[in-house]
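Only a single protein chain was left out; the remaining protein chains are all shown in position.
This part shows chain A:
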């Protein structure tokens, strides 16, 4: 770590704080992903690491290299923007796929499909909501 000797103290402190925040958020997110009970709870936890975890570490990297090379180094922003833009897309696709799989298995814990008129299911519409397509195929794993 010889390059760190060229880093002034304020920059080293800033980089250290941002690194610890980012890594801590990523660790908390992964711990929540490991601990939470069902998939729909679990899908929320890793976003801690993909939002501010990534942002903090990217910021630490930007500060470190900007001060070391004494010019503005901003290419780490690419990673930040890319991760911020793509995470909601992947998680929405994955969540919808999981919902589809749970519905087609007839899992009672997920909300039933909405009626053709676009209303949410009400208790008197249980007959319609039971007509959710049941696949006889077992989709376990």
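In this text, contacts are C-beta pairs under 8 Å (C-beta built on N, C-alpha and C of every residue); 3 or more make two chains touch, one makes a residue touch a chain; residues count from 1.
Note that in this section contacts and distances are computed from a predicted model.
Per UniProt, the protein behind the absent chain is "Multisubunit potassium/proton antiporter, PhaF subunit"; the candidates were "Phosphate transport system permease protein", "Multisubunit potassium/proton antiporter, PhaF subunit", "Transmembrane protein" or "ABC transporter substrate-binding protein".
Contact between chain A and the absent chain runs through residues 1-5, 7-9, 11-13, 15-17, 19-20, 22-24, 26-27, 29-31, 33-34, 39, 42-43, 46, 49-50, 53-54, 57-58, 60-61, 64-65, 68, 73, 75-76, 78-79, 82-83, 86, 89-90, 93-94, 96-98, 100-101, 140-141.
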